[in-house]
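Just one protein chain is left out here, and the rest sit where they should.
Think of it as A and B in the order they're written, each chain with its own count starting at 1.
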Amino acid sequence: MNKPGASIVVFACNWDGLSCIEVAAQKGLSYPASVKIVRVSCLSRVHSGLILKAFELGANGVMLLGCSRSGCHFEIESGLIEQEYEKTRNILGLLGLREKKLALIRLPGGDGPGFVKQVNDFIAGIEQTEPAAAQ
Amino acid sequence: MQNIEHEIKDTNIRLCLDCGKCTVVCPIAQHDPAFNPRLIAQRRLSQNSRGSRDDTIWSCLSCYMCMERCNYHVKFPSFIHALRAESLSEGTQIQCNHGGAIQAMMRLMARGDLQQKRLGWLPKDVELSSQSDTLFFVGCAPYFDVLFSDLGVNALEGVKGALKLLNRAQVPFNIIANERCCGRDLLLQGDRKGFTVLAKANMDEFTRHGVKKIITNCPECYYTLKVNYPNMLGSTGIQVMHLTQVVAPLVQGGKLSLGKLEKRVTYQDPCTLGRCSRIFNEPRQVLSAVAGLKLVEMEQSREKALCCGSNSWLQCGAVNRQIQKQRFAQAEISGAEILVTACPKCQIHLRCAQKSSDGKIARLEILDLASLAAQSLD
Partner (left out) sequence: MARRVAVIGGDAGAAQAALSLAEMGVEVALVTSATSLGLDNSVSNTSSQDMLHIWPLLLRAASHPLVSLHTSSQVEAIKGKQGKFTLSIVRQPRYVREDLCTSCGRCSEACSVKIRSPLEGHKIVHSAIHAPFLDAKAIPSAYYIEKNGVAPCRAACPLGIKVQGFISLLSRGKVDEALSLINEAAPLAGILGRVCTHACENSCKRAEVDEPVFIQALHRYAADNASGIRYSRKAPATPRKEKVAIIGSGPAGLTAGWELARRGYVPTIFESHAVAGGMLATGIPRFRLPREVREREVEAIKAIGVDIKTGITVGRDVTLSDLKAREFKAFFIAIGGQKNNKLDIPGEDLDGVVDGISLLFALNQKVGVSVGSNIVVIGGGNSAVDSARTAKRGGKGTVRILYRRTADEITAVKEDIEEAVKEGITIEYLTAPVEILGDGNKVTGIRCQRMRLGDMGEDGRRRPEPIPGSEFVIDTDQVVVAIGQRPDTSLLNIKGLKTVSDDGTIKVDPLTLETNILGVFAGGDCIMGPNNVVEAMAAGLRAAESIDRYLRGHDLRKGRSVEKPRAAEVDVQEREASRHKRAHMPAIQYSKRMGSFEETSSGLPRDVAEREAGRCLNCALCSECLECEEACELGAVFHKDEIKNIEIEAEAIIDFAYEDWGETTTRRSTKPEIFTVKTRDNGNLGNWLAQASAIAMEAAASLKLKEEVYPAEPDTTGEPDAQSEPQSLEATPGSSDRGRIGLVLCSCGGSISSVIDFEQVLREIELLPNIYSVQEVAQACSEEGARQIAAKAAESKLGQVVLAACRCCNLDQICYSCTDRRVRCQHYLNDGLISSCGIPVEFVNIREQCAWVHKDDPTGATRKAIEIITAGVARAKGTTTSAREERSLESNILILGAGLPGLAAANALLSMGYSAAVVSGPEAEKLTKKHSKYLDKRSSLVKQLEEQSIHIMSWPQDMELEGLAGDFEAVLKYPTQTNHVRAGAVIIDPGEIAAEVLPENAAIPKGSLLSLIFPRETHPIGMGDTDPAMFRKFSIRETSGIFVVSSDKAEPPEEQVVKGTAAAARAAAYLAQGILSSRATAIVIDSKLCRGCGDCAAICPYIEMRAESSGAASAHVDWALCLGCGACIARCPTGAIFQPVQSDKQITSMLEALLGTTYSASGVT
């Protein structure tokens, strides 16, 4: 478990998203230490500028972690982040950076195991297509 | 930062007589009393040390209007760019539009290992000459169309139009998949390092493909490749031409005949193409070659043309909107149905301005010059 692994930024919504991350830790689950959490009030707060900035700074992957489609704490339509996600994915596509590097994940609150599975799968996907990221 | 001081010296700023003509013509200063080119110069020159914390330097549009009036030919825009570079080097975090997405995108393009997939839009009927030493430099249009799809921006239409015109005129050219952003916006906002990386990457690519001549549709790419690259990297040995510079002689010489469009249009001189590159006639010549097209001028045109209102993705607030509003009013008064521009960024900024919640901005159509000219061919 000592290899640094792919550097992942998780933009986590403060509500359901962060609760998954918290529960994962409280349940004693684990994921690589190269996963960095950035807490935001709501996924709708995240825009393509921040996502691209993360890539610019060297992230191998960015995960947007938020509540289930209808579960937004602020009752924000999920379409907002989806638009931003699609837009950024298209930019990444043009840049020739694989689209797998950006994921939009929705989990119900408190789903620690769900988060760990998602983040591990995400990393595995990145390391498969970009072996250099694993170092 | 020794070279910054040199740069500042090279702008002739010390020749400034405090006459204030620049401020009078400056479109920003007209709406924002806090922005005052003369005072910016004064403040910087009266400082013994660096450490400029002048927040107003980010408002300058690099529209070159001030230079039109300055009797001593003070290069005020270059002066501002130098101040910005200085400020960035001191750790200033600047407020970028669109959450900094475009700057991030540009810096991502600076990566060495980049393998872009940016030619998906290329129409099948476009004829490329892979052996040609002429490159059509596409610019960031594919990216703009994604980023500004909600504004209805279609910068690629302009590119496609340009390619169609060149094909029709049987001008051979090639396109390369891995061209980078020219880097102008980084240069203008003061990020010299980011710009240099992009410029070098592009030059490597040009050398690899044996490029001798470059045609651009975007005025910003044009000026950057033509002027800034040699300034930064030394002579490139590449001839750079704007599309209108290629097409205008052809239509005038009868080698290319355009079609017919019964429209009343007005032309927005992009600052970089017009005042900065002194290309005023060629675009008009191309437009005039379209049969039925009636070109009407706005109150401010050519050397006096009003800027589209925004530049290098910095600071685009209420003041900028006032400028845009003013420009639209001029366009409306001209009686044009279509506002034609030769710059994708003008298109973006003007379309954005049209999205106004108070509904007081003219809804006239905005089109790229090349796409309009190509339309006439159908």
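The criterion applied here is as follows: a contact is a pair of C-beta atoms (placed from the backbone, for glycine too) under 8 Å apart; a residue touches a chain by one contact, two chains touch by 3 or more.
Everything numeric in this text was worked out from a predicted model, so none of it was measured.
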item	value
Residue, one of B:I8, B:I57 or B:V319, that touches the chain absent here	B:V319
Touching residues (missing chain, whole complex) on chain A	1-2, 4, 7, 9, 14-16, 18-19, 21-22, 24-34, 36-42, 44-47, 49-50, 53-54, 57-59, 71-77, 80, 84, 108-110, 135
Contact set of chain B toward the excluded chain (per top definition)	93, 95-100, 315-322, 325, 352-353, 355-358, 360
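Please note the rule applied: only the chains that are shown with their structure count from here on.
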item	value
Rounded Å distance between chain A and chain B, as computed from the means of their C-alpha atoms	36
Contacting residues of chain A [partner chain B, same complex]	47-50, 52-53, 55-56, 83, 87-88, 90-91, 93-97
Interface residues, chain B side, partner chain A - complex	96, 98-101, 104-105, 107-109, 114-118, 142-143, 146-147, 149-150
